[in-house]
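Take a look at the following structure, please.
Excluded from the complex is one protein chain; the other protein chains are retained at their positions.
In this document, chain identifiers A, B and C correspond to the written order of the chains, with residue numbering beginning at 1 in each.
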């Protein structure tokens, strides 16, 4: 093991570049993991553009596939050399929020209380995964061993995209026979489509402006595909539900237009499950909200993390219930990460997700 | 039985006045009920002011305490002369919405499908209760016999105010030990306070601008009372929760200010339970919404109806778990209803609810 | 329309035979449906064997596919000639039980209160469906129009087998990534397997002694098949879950052996979802129950009925999410029903379900 490593580092006023840093020290509850594959998330692009603030000098990245290099003195039940993943959200499991079932809102630093988004630590409040090595805090709660037979690329979506996307269907409580609309079919929206299908939706209507994303949506389980630019979008969706509205709509982009459309196509008593990261105040139109009398539910969900979540998602993949490999459209070496950011941010060349290998 | 009766009737361009009308005919599934006590709701004032549209000539009112006068040929299990109530919402129980557990959104007319607010018929789509007699549709699903020993005024809040107010706590899923904030302490807000208390909230913080309403709130179970005009309102509520935010906030007015405050005081993972009838588009501030990443739930609820709901609410009263008689602050004869509307609309003289007796 | 019809009639001391009866009269809320296809259920065999008591002279059968022949005067929203189904359970929608969400336990006769199994009327408390015509009570709550393109045999499982089987997975609250064991793979157990698959289970382990049923189970979505006679059955199932136990076990036979095995393979905190009709007291072994400290849930479910349930199930079929036609292994005319009973009761010739066409 060398004393230094490469790390994709955020630098003011606004770049992410490879720097050399010391390999992290670990405490008694930590693990040091050698990264074998990671990826770039839309959130990382927000960081690059300074739309989401992080500290100067932070290593970016929150999606980890790797190998255990070293274990803290108090970490039991793992062995050096095991292939593992960890969620984008790394709860302590010991905060009041975690113990209440809201691990993503964990006041993790001090293991106390509640903090909005507090469970998101990698590449946000501590150094992240776009590096040769990463320190995993609260390793016992977060390291999930990869089942034999699954490749890095097969599990690369588990830490964030698959966990978040599936949660759109889960928080919407999609039931067997539900009709579901999913707005936007980027990587998270596509995983929401897969999740809705896995929970037994009988009709999945998806909306996206990029034909190749709609094609991928059909491949992954969508029944109907629509263009958001269509002036009859709302009416078309309502017609597909015999005028009633969908039981669950999933917002997967983070804009006023998709949020509003999600509400307009919802039946009375339906649930709008919101996954997008918004960047401005939202408007709830009075009519779409039935003046507050429609028994509607609007629910937001931050990516569920922790090792049990990761275990379940990998079980789904190992059983062949879902195959998310088609989402990995491009591959880069860690040294090439600046080019990867450029491609991913520009949505060029049909990119969905990139695999980064140190 | 005379052939005509008195009825508070909406007339364009905007009055509600007593008129003489034929006593209603009934069909096989209906009941004719002689009204012994009814009341005026804020919604009725909206109708009067033409802020909510109903047909010219409609009898107003949706809160019924009375005596069965006649039963349709297909209605079993009741007897003429029984004292009964019916909910403001009178579901058929047979629509797709009802059978899915959303009886308030019942496509009741044709007993099919879903319709936002479709379960609200009295004083909205059919003649209402501010009259000598009223036809109760789907009587078997809606008539609840009053237990011996409960007076008209004791059960007068069941059809709407108590059912709606309690649903604020129920839809918010208030748990033992929760901290709850209730915004506005009119009749519905006060019942939300009672409901939160009944479900085991350990701290109930209420907000209203009228000191007598805050005093009533304390009498009915509130722990902390605050003035909405205070510039430190949000901070004060957060401080009362040790900075964490309330587990559940209940909106009981229907304005941007109360909706927004309800969101701002909510902890990550908390639920905003909305009861108000809004009259304009709502804004969700980005920061209060944690950019969509706070695991928040926003849920609206329309007054639950049906005879089982009414039975339960009357059981709560009969057991002495709640006493809502203090909400009835004024009493009028049916012939005096125009004066009652005037007082109630103006919120004069400390009025909370009026009892109207034909 | 002739004045008489044929009907499979239970006669003491214990036969079911075709008799001639008057075509039923209907009341204002009823419909008369001409039966085009029905089937025989295990419960009917219990009736035949006098293991479940019904009145002498009752028409048997509770699974209806047919055409509306006549509508009661108060029934709106349907037309004579429409192809319809109705659930085995025909709730009024108007009893206290129905309005509480327990429509199967509906005190339907008088539309009041609660009655265990009260929602099961066809072939139990009123004349059933193994006849040329059947009276459907509370037609507005129970008739579901068959979507174009679905044949009688495609929807024949909806009224009971599919609704019951799916409810095994629904009441067990199977989640994406759950491991599920299903005990017995008769028609209901097979549908439970399909339901578990539709809700996203990642591993479905089924147990049955008949190889052809295990083969059908694999075809419909099971991952692992086991023989109940194996002395290592429990250990084998635990091994398939890495020693933890299944998240949900579904009992689909109604015996001590299957109930007990369902409990023994359950992880702490898991749910035993019981569908079987038991015929003797059950024993809960102390060790399998963790002395009452295992956070276990045992839940029984009676076939959910009502038109909305039927609509959803037919949507699932129309969308191609499930295809239950392979369950129909034999076909008989109504006149041949005695032979059909004989075959079905004996489980001869690989029979799963029979289609009976008047």
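What we mean here is this: contacts are C-beta pairs under 8 Å (C-beta built on N, C-alpha and C of every residue); 3 or more make two chains touch, one makes a residue touch a chain.
Note that the structure is a prediction, hence the values are computed from the model and not measured.
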Problem set entry | Options C:21, C:115 or C:218, residue touching the unrepresented chain | C:115
For this session: Determine which one of C:22, C:269 or C:326 touches the chain that has been left out.
Result: C:269
Seminar exercise, completed: Cross-chain touch to the chain not pictured, restricted to B:6, B:83, B:135 or B:199, is B:199
Exercise. Among the options A:73, A:230, A:256 or A:280, which residue touches the chain absent from this view?
Worked result: A:73
Exercise. Among A:36, A:94 or A:279, which residue is in contact with the omitted chain in the full complex?
Worked result: A:94
Exercise. What residue numbers in subunit C mark contact with the hidden partner chain?
Worked result: 96-97, 100-102, 104-105, 113-118, 243-245, 254, 267-269, 274-286, 289-302
Seminar exercise, completed: Interface residues of subunit A toward the undisplayed chain are 27-29, 73-74, 76-77, 91-94, 96, 98-101, 103, 110-112, 138, 140-141, 306-309, 311
Seminar exercise, completed: Note that subunit B touches the chain not displayed via residues 166, 169-170, 175-177, 179, 195, 198-200, 202-203, 223, 312-313, 315-316, 318-319, 321
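Here, only the chains that are shown with their structure count from here on.
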For this session: Averaging only over C-alpha atoms, locate the centres of subunit B and subunit C and give their separation in whole Å.
Result: 40
Exercise. Residues of subunit B touching 2+ other chains?
Worked result: 96, 100-101
